[in-house]
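The block that comes next holds subunit A.
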Amino acid sequence: MSRTTSTSIEGAAMKTLAYFLLFLVLAFCVILLAVVLGDRGAWYFAWLIGTPLIVLVSAAGAAWLDTHEASASAHGKVHKTH
Partner candidate 1 sequence: MDLFGDLQVTWWLLLGVLLVGLGVMVGMDMGVGTLLRYVGRSDVERRVALNVIGPHWEGNQVWFILGGGAIFAAFPLIYATAFSGFYVVMMLLLWTMIVRPLGFEYRSKIADVKWRNVWDWSLFVSGAVPMIIFGAAVGNLFCGVPYTFAWDMASVYTGSFLGLLNPFAISTGLLSLALSVMMGGLMLMHRTEGALRERARRAAAGGSLAAIILFAGDGIWVRALDGYRLVRSPQPGTLETPLEQIVTRAAGAWRGNFSLHPVLWVVPIVAFLALFGAYLAARTRRGQLGWWCGALAWAGVIGTAGAGLFPFLLPSSQDPSVSLTVWNASSSRLTLEWMLGFAVVFVPIILWYTSWAFWVMRGQVKPEHVAHDEHVY
Partner candidate 2 sequence: MINGTVVDLSRVQFAATALYHFLFVPLTLGLSFLLAAMETVYVTTGRPIYREMTQFWSKLFMINFALGVATGLTMEFEFGTNWSFYSGFVGDIFGAPLAIEGLMAFFLESTFVGLMIFGWERLSKGQHLAVTWLVALGSNLSALWILVANSFMQDPRGAVFNPTTMRMQLASFGALVFSPDAQSKFVHTSIAGYVTAAVFVAGVSAFYMRRHRHMDLAKRSFRMAALFGVMATIGVITLGDALGFVAARVQPTKLAAMEAVWKTEKAPMPFNLIAFPDQARRVNHGAVRIPDLLSLLVTHTFTGTVPGIDALERQAARRIRNGIPAVEALQTLAGDPHDAVARAQFEAHKADVGYGFLVQRYAPDLQQVTPQEIKRAARDTIPAVAAVFWAFRSMVAFGLLMLAYFVMAMLYTLRNSVQDRPWFLTLGVWMIPIPFLANECGWLVAELGRQPWTVFGVLPTWMSVSDHSVGYMVFSLCGFLLLYTTFIIIEMYLMTRAIRIGPEAPGSGGQSGHARAAQEAHLGG
């Protein structure tokens, strides 16, 4: 194994470690926020959870429409508006 590859592997490992630590810190921040909000600000907490939920449901709805149309056109039933 040459020096350069070993340093690049080390570099990759360091990068993974850095990401791991970053996300670990983020996870702790989220837990802290959730604990504080859950205790003192139930409605704030509901907003924080509810908003991503609303966004994701509406995004999933769009993706569902895509799938629906893709399967319809695959079966040769091109929708009349096309």
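Here is how the candidates were picked: all candidates are chains of the complex that A comes from, given by their letters.
Everything below uses one rule, namely that contacts are C-beta pairs under 8 Å (C-beta built on N, C-alpha and C of every residue); 3 or more make two chains touch, one makes a residue touch a chain; residues count from 1.
No experiment lies behind these values; they were computed from the predicted model shown.
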Would you mind pointing out which option among 1 or 2 touches subunit A in this complex?
2
Of subunit A, residues touching candidate 2 in the complex:
40-44, 46-47, 50-51, 53-59, 61-63, 65-66, 68-69, 79, 81-82
